[in-house]
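One structure, as structure tokens, below. Some questions next.
Just one protein chain is left out here, and the rest sit where they should.
And then subunit A:
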Amino acid sequence: MSTKTDKIDRLAELTASTETSTGASLWVEAWRRLKSSKMAVIGACIIGVFVVVAIVGPWVAPYSPTAQLWRGEVLTNQNVFVGPRAENWLGLDHLARDEFSRMLVGARQTLLVGIVATLLGFTVGALVGGASGAALVLGGKVGRRIDTVVMRVIDMMLALPSLLLAVSIAAVLGQSLTTVMIAVGVVQIPIFARLLRGAMLAQGGSDYVLAAQALGVRKRRIALGHVLPNSLSPVIVQTTLSLATAIIEAAALSYLGLGNPDSAVPEWGVMLAQAQRYFDSAPMLAVYPALGIIITALGFTLLGEAMREALDPKLRS
């Protein structure tokens, strides 16, 4: 009898001790779910490889990406191209430069444009949307009016086709890589602003906000301490997805000739544009950068989608 009670006591002790472990916050749980998602792992691997290549690319590239080392071997007017071979893994481009080295070095430009553009869109968009949402949550006539005005401006931005807007910005600011970053970033602003504002609006009407108000919590703390943190998940997901869009749009702008004026500096979009002319005789020259862009964008999209699922409060167990 006593052994039985001992056993029960020990069991109770054991269960109790695990019970005292700290609770899992939503972020911790989301991270746990993210780690177990295949989609997230594949996406993260792709992004990881891409980032490493972008960082170390220029140092590990076997040849200079701008030097025409095999001049004479490539004769574009006679449709003579050099395909993959032992010393040039991906062959030579139309100016007899090593395609593999150019791909490696080009990754950095692409990543830079993607990150800077998304960062620009995220920062400005989140500020505008957050301010607008906070004004709305803090309430009052003034708050509502501020929100209305800001959101109408954002709506106008949203109404313009993104690539067209980017082209006009690039045209006004002149041809440079910075222009591409700004153009692609500006296009992202209304997306982030609307998203954050919408999420804050939805959270602002929730019961726990009402409860905080009933508790006597100050409105500023409600807006920044309750509404904002709960509205961030869609924005975080969008940031990842935006990186993919930004990379594609940056490539598109470069392709259209609005990117870096120095076409010797490798960039995937530019490479794609240049390869187009020789597509009949050397299609692979277009396929490499295109694949690079697609796979990278895919990586970010996969991670973004996985994050969307991980952060979904409805899937919380």
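The definition used in the following text is that a contact is a pair of C-beta atoms (placed from the backbone, for glycine too) under 8 Å apart; a residue touches a chain by one contact, two chains touch by 3 or more; residues count from 1.
Convention: contacts and distances are computed from a predicted model.
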Name under which UniProt lists the unshown chain, selected from "Peptide/nickel transport system ATP-binding protein", "Acetyl-CoA acetyltransferase", "Copper chaperone PCu(A)C" or "Acyl-CoA dehydrogenase, short-chain specific": "Peptide/nickel transport system ATP-binding protein"
Selected from A:36, A:79, A:148 or A:276 as touching the chain missing from the view: A:148
Full-complex contact with the absent chain, from A:76, A:123, A:176 or A:213: A:213
Residues of subunit A in contact with the chain not shown: 19-20, 22-27, 144-145, 148, 152, 206-208, 210-218, 221, 226, 229-230, 313, 316
